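One structure follows; several queries about it will come next.
Only one protein chain is missing; all other protein chains are in place.
Note that the chains take the letters A and B in the order they are written out, and that residue 1 is the start of every chain.
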Amino acid sequence: MEQGVGARLLRKEDDRYLRGRGQYVADIKLPGTREVAFLRSPLAHARIGDIDIPEDFANRVFTARDLKGVTPIRAVSALPGFKPSDQPPLAEGKVRQVGEPIAMCLGDTRAEAEDVAAAVMVDFEELPAVHDMLQARRPGAALVHEEWGDNVFLETFVDDDIDAAAAKAAVKVTREYRTARQCMAPIEGRAVLAYWDSRMEVLTVYTSTQMPHIVRTGLSECLGLSEENIRVIPPDVGGGFGYKGILLAEEVCLCWLAMQTGHPVRWIEDRREHLTASANCREHHYRITAYADSNGKLLALDAEATVDSGAYSAYPFSACLEAAQVASILPGPYDFEAYRCRTYSVATNKCPILPFRGVARTGVCFAMELTLDAIARELGIEPAEVRLANLVKPGQMPFDNITKKHFDSGDYPEALRRAVAAVDIPAWRKRQAEGEKDGRLIGIGMSIFCEQGAHGTSVYAGWGIPMVPGHEQAGVRMTPDGGLEIRVGVHSHGQSMETTLAQVAHEVLGIDTARIKIVHGDTGLTPYSTGTWGSRSMVMAGGGVATACEQLGDRIKAIAAHLLQAKPEDLRIAGGQVFSGDSSIALNDIARLWYRKPQDLPPDVDTSGLEVTAGYKPKRDSGTFSYAAHAAVIALDPELGDTEILDYVIVEDGGVLVNPMVVDGQVHGGTVQGIGTALYEEMPFDESGQPLASTLADYILPGAAEMPDIRIEHMETPSPYTRFGVKGIGESGAIGPPAAIANAINDALRPLGAEVTDTPMTPRRVLEAIAKAKGTEGEGGQA
Amino acid sequence: MKPAPFEYARAGSIKEASELLARDDITARILAGGQSLGPMLNLRLAQPDLLVDITGIPDLVAAERDGDSLYLGACVSHANVEDGRIPDVTNGALAEVARGIAYRAVRNRGTIGGSLAHCDPAADWPCVLPALGARAVVQGANDKREVAVEELMQAPFEPGLEPGEILAGLRIPAMSPDARWGYYKYCRKTGEFAEAIAAVAWDPARGFARIVIGALDTLPIVLGDNERLFGDTPERKPFDTYRPEEADRMLTDAGVRDPLKRQVHMVALRRALEFASA
Partner (left out) sequence: MKKISLTVNGQSVTADIPARTQLADFLRDNQLLTGTHIGCEHGICGACTVMIDGAPARSCITYAVACEGAEVTTVEGLDDDPIAEELRRAFQEQHGLQCGYCTPGMMVTARDIVRRFPDADETRIRHELSGNLCRCTGYVGIVRAIRQVIEARRRNGASDGFTARSELGPVGSGHAAANAAEAVAKPAEAVKPVATKARKSAASGDKAASGPRPLNEMQRSLRISGPREQVWEQFEDIAALARCMPGAHVSEIDEAGRMIGVMRVKFGPISAAFDGEADNERVEDAYRGKLFGTGRDQRTGTRVTAEVDYALHEADGGGATDVAISVRYGLSGALAQFARGGLVEDFADRLAQQFAGNLERMLSGEQPATGDGDAGNAGNDVNAVSLVLGVLGARLRRFFNRLLGRG
């Protein structure tokens, strides 16, 4: 059976999960472990007064006062004008968001730890809260960080002259858009188990993270403990999506406590904490004016974007990554001449914002694609035509766009044409015109975008945040019986890397994937890596594994050359054998010889052995650009405002696919998350900064019953810069759906003259849009 | 989150449960299926001293045809109803409604009496049972009374039970073979809290007609036998003289000031009526 790059290999990791034998942090039992519950702020903004700890619990409650020698989490950016925020692991002086940890409480069980937390009393002097990013920018707004003088982490400008281009426009559309604040909601929340290993003198931290090496660096900075004395181990991790790409205040606290008490301590985030206290994502506001000629060709784009970054700059991505990305990728896959964009990263009394799958691209795609549809409606032409008039053409590739993004390869118009063909737009237009028996309205919408993945040193060095990715290393080691161990510093938590990286190794060395073991994440065992984020692991770690396997192959050949009496360069490795013409020797024989019968090796053998760590970086580090066109057909109930997805098609180009089954799975999962953004997910706040969803009955995640079966077509344009021509694709699915579905809804609403502009497009928002169009909105409406 | 400490008692009889619930030195709550109480306990919103588990009381898991009605013990589960383990006297209405409650894993433990006594306005049984003209059988340590279910529910989450009283069961009138019913529940997501619920029943042979509008911030609105809403002769198709403006006014009176919310409730009602008329 095919096992190499391109094979639909079934996953090596499945069996343990299917039998309930995965090992997540909460499943790990260490003798003497005590549980931690955090006492958290019920208020969004307040000065902390007395903290009253019952005497019985005096040695079980820890506050900022106890955390001596622990420094605040500080995620800065080198971008000019950035204002840093210090985030104390336990609140000091004041709290700046609901859920901010104030005290750490110990118990033998979680329930007992919660009993302790419930008995601690805190006096607060409540302060006016900043609950809205646009209000936060106004003069006179309450200040999240008083010393700043305003609430803006960072302001950026792209200030091209657009006036000349705009003056030629036949059409000008202006829109405002909002994307709601979301929670990423992996089904496993965060979890930390820390203990001091007195034999190794190492602080050992099991944590549910996507970036163990970065967490180690962050812990080292906050705890003043050198990195060789810290080992971070992510065991099985129940989904990440960006939520686990952060150094947590709780991680710092637990590590301090483990060193302080000498016994293991554990904290398992519960759903309430996830929803109300931990990092959020996605909250953007856009004001966009687009200028186009009579064919829909864009002439200029003028934009202002605001990102609600929450109370603190999260480590390592910082409070400005999202908005900085908005400015650089708003032009999307389009080619036009004049661009102006101003962005604001704004502090509010809400949870810090983190990059969620797709990062800023989901919001950017929403804003840009709705604007293009608005142009299409204005000009009365099919939305696909407007896009085709603007997309970068295959002959232009590789292409440097207006913000100097370097699109590596692909045929964007072809992806769109295929998507249009796949949903059969003429047939739907006919049905739309005939009308549905049940009174529902048919709508067809599309979106197209490109996704920069695996972007590296040059991109991140410019942002100057605490983490800049460089070369990616992988370690490979042949075992004495001919198996292969691979060590990578990225972490797999659903991405299937225990399978796909084995496929890469198989591609190079031909070893049966059943004999390849992937060790990932553990900082004690794996090479340094910035971790799993930004659709980078297959490109970077895959490249690292291939490079290391090639070097291992050279060493194997050197030994085999002796045994086969041939020149190394005349040998080839395939199917677990080294061949010289017709004669061959098995890899496991070579391994056995090397490890167990060195007496049979030639005296002048290369002493390096069957273990290699090698590094990799693509030929350009500006990133791969996968791209996709999404097309959605919906039926909208104009009486209830409810949207049903009737068909959903994606034409996707992720370069060469290592495992098409896994890629489909990533796209499916991302797409449903994107549908969540489009129709369901929203963390609302009241004016005092209270989050208004603390259970999954309040925060609605997409369920099986409402989700469509998703159709995917692939194009496979290799990236010219990466090993095997792969491109990063993990985030792609989550980018396109809000735009495609919004455009479909607006297509359906067109006869009513209504238009939606905000996510999620809840029944309520749809009904409001209809009412607004009818001019009947009014009396006491509320979201 | 984990619950605050509580004690647990499994009552062997209604009398035993009743005595525990009547105690005034502790806060005791009935545990029927616990599918609504469980989340509140885990979130520490509810912190009773004692849970009185009544699911082991034999009288409460009975289901029998009793003359012109069906008697259901309070602890019959939604899944029992869904699976047809009880006699069907409502032309399939009860089973159909049960099928749409939350999720199967919840229906296997959640109970009809527990749900009614929880009086959540967005839940199914508090809307459907009044539409069917069901009566609640309430039992204390010594006495027993029957009351219309809509009168049992006194406010959201507040059943009209005196200390020591238990909702023991439900008496559901048998529908005539040609009776019609309709149910429309609108949820943003399958199994979640309803945005709108309408339940209607029309049984000309018994001269019975009901409309219930639920999923409000207050208790369901229960309307019966009103010519202005229902049409006046049995020969007519049910509800074809239904006057939406009356229902809209009633929603306004019930505190639904937002016109779009009223619209959603009205649509649900119309669709339930259409379902019954079809």
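Keep in mind that, in the parts below, contacts are C-beta pairs under 8 Å (C-beta built on N, C-alpha and C of every residue); 3 or more make two chains touch, one makes a residue touch a chain.
Nothing here was measured: the structure is a model prediction, and the numbers come from that model.
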{"item": "Residue of A:R137, A:R342 or A:H668 in touch with the missing chain, whole complex considered", "value": "A:H668"}
{"item": "Sole residue of B:P5, B:G92 or B:P244 that reaches the chain not shown, by the stated touch rule", "value": "B:P5"}
{"item": "Hidden partner chain, touching residue among A:D50, A:D438, A:D582 or A:D604", "value": "A:D50"}
{"item": "Missing-partner contacts on chain A, residue numbers", "value": "10-11, 13-24, 26-27, 29, 42-44, 47, 49-50, 52, 54-57, 98, 109, 111, 115-116, 118-119, 121, 123-126, 128-129, 185-188, 236-239, 241, 268, 270-271, 276, 493-496, 661-662, 664-665, 668-673, 684, 686-688, 690-699, 701-705, 707, 709-710, 733"}
{"item": "Chain B, residues in touch with the chain not shown (by the definition above)", "value": "1-13, 16-17, 20, 23-27, 29, 31-35, 37-53, 55-56, 60-63, 73, 75-77, 79-80, 83-86, 102-106, 108-111, 118-119, 121-122, 154-158, 160, 189-191, 193, 217-219, 221-228, 246, 250, 253-255"}
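One rule holds in what follows: only the chains that are shown with their structure count from here on.
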{"item": "Where chain A and chain B are represented by their mean Cα positions, the distance between them in whole Å", "value": "44"}
{"item": "Sites on chain B touched by chain A in the complex", "value": "1-5, 39, 43-44, 186, 188-193, 195-196, 257-260, 263-264, 267"}
{"item": "Contacting residues of chain A [partner chain B, same complex]", "value": "109-111, 114-115, 118, 270, 272, 639-642, 680, 694-695, 697, 700, 702-703, 705-706, 762-764, 767-768, 771, 776, 778-782"}
